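Note that one protein chain is taken out, while the other chains of the complex remain in position.
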Amino acid sequence: MNHTDRKPHHLTVQISYEDTDHSGVVYHANYLKLFARARESVIGIDTMADKWHNDRSTFAVYTITIKYHDGVVFGDELDIRTTWEKEGDYRVIFYHEAWKQNAAKPAVSSTIEVVWLGPRKNVLPIPNFDFLRAK
Amino acid sequence: MNHTDRKPHHLTVQISYEDTDHSGVVYHANYLKLFARARESVIGIDTMADKWHNDRSTFAVYTITIKYHDGVVFGDELDIRTTWEKEGDYRVIFYHEAWKQNAAKPAVSSTIEVVWLGPRKNVLPIPNFDFLRAK
Amino acid sequence: MNHTDRKPHHLTVQISYEDTDHSGVVYHANYLKLFARARESVIGIDTMADKWHNDRSTFAVYTITIKYHDGVVFGDELDIRTTWEKEGDYRVIFYHEAWKQNAAKPAVSSTIEVVWLGPRKNVLPIPNFDFLRAK
Partner (left out) sequence: MNHTDRKPHHLTVQISYEDTDHSGVVYHANYLKLFARARESVIGIDTMADKWHNDRSTFAVYTITIKYHDGVVFGDELDIRTTWEKEGDYRVIFYHEAWKQNAAKPAVSSTIEVVWLGPRKNVLPIPNFDFLRAK
């Protein structure tokens, strides 16, 4: 299923002290934490935790592109919109956008390619997770 | 109002990758972020953001004691229970506990004393916030 | 000056608890902190701090691409190699590589485009910093 055909997953986050830096906006690296929380919400932390605690398998980030269009400040409410698609047997690509309220375009957008690692950090085919079938 | 007379505020947090370290449990410093999110929820981020963006006033942490009783792993759901009391005109003390599900005692507990700083980082009397009157 | 003509800047970092996550390797977002420390070392924190504290001007990250080739664990010593080039009047591009000892290729590589923001978060021409002239 192509990611543009998919209804976006929404995660609402209100910007906390921990997200910001002294210049007054969200620290650039911290969007990756917000996007990781969005992916955990899409996949299900329980699903991920079961896989990890049972057989030490886990998703790992392989590549990221990220673009910063607008600053976000303490107290702003972000709507993190996520779509995704499987590419072949070994990759899932997540498309994240962070939207401020009433904005005309996303403040930050990112494409994140993940792979599935087995217990010896070997790349394995992506398991048939529910979120890959969901629309 | 004494903090033990107060009904605890509850914040539920499910432990994310970002919270953990390589030993497999939540990194000790990251509980302070979870407790800060709990305080932001008690006080209201909007309330805090208004004060900050309008006159550069904010709470600042003055002292912390924290005790670690049990490890918490990826996927665990924590119930962060927070009570608080005002002490004189210049201090609010927050009592935080992080409870794992079905636990007999908190995994982590902390007492955090905060003060109110004006725009020149001068200590001022605590404003008459709603959360101080709430029961 | 093209970045490939430039002698790389080296920053040595030994991986600390704070850098890692429960899967046993460095958390993906934390490489951006290590690369930011490398840029601060190239530019000079004192230079950046003077600009910020005097007129609220600062670099801001505009785009990032990052590729993860190998995991890095607690205690590993990384050689962060950084080159850079100015592109037009408004952008500096930094090329970061994180090398483990005796590795045949970098564990992580990243291209990070930065712009210069004035006190109202307006994009301004990059000031004539020493690091842009250095070879």
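In this document, chain identifiers A, B and C correspond to the written order of the chains, with residue numbering beginning at 1 in each.
Following the convention adopted for this analysis, a residue touches a chain if its C-beta (ideal position, glycine included) is under 8 Å from a C-beta of that chain, and two chains touch if they have at least 3 such contacts.
None of the values given here were measured: they were computed from a predicted structure.
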Touching the absent chain when the full complex is considered, from B:Val13, B:Ile64, B:Ile93 or B:Leu124: B:Ile64
Where the missing chain touches chain B, by residue: 22-23, 25, 28-30, 32-33, 36, 52, 58, 60-68, 71, 121
Sites on chain C contacted by the missing partner chain, in the whole complex: 14-18, 33, 36-37, 40, 45-46, 48-50, 52-53, 73-76
Residues of chain A in contact with the chain not shown: 17-18, 20-25, 27, 29, 73-74
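The rule is simple: only the chains that are shown with their structure count from here on.
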Label of the chain whose CA centroid is most distant from the centroid of chain A: B
Chain A and chain C, separation of their C-alpha mean positions in angstrom: 23
Chain A-chain B separation of Cα centroids, rounded to whole Å: 27
Where chain B and chain C are represented by their mean Cα positions, the distance between them in whole Å: 33
Residues of chain B whose C-beta touches two or more other chains: 17-18, 73-74
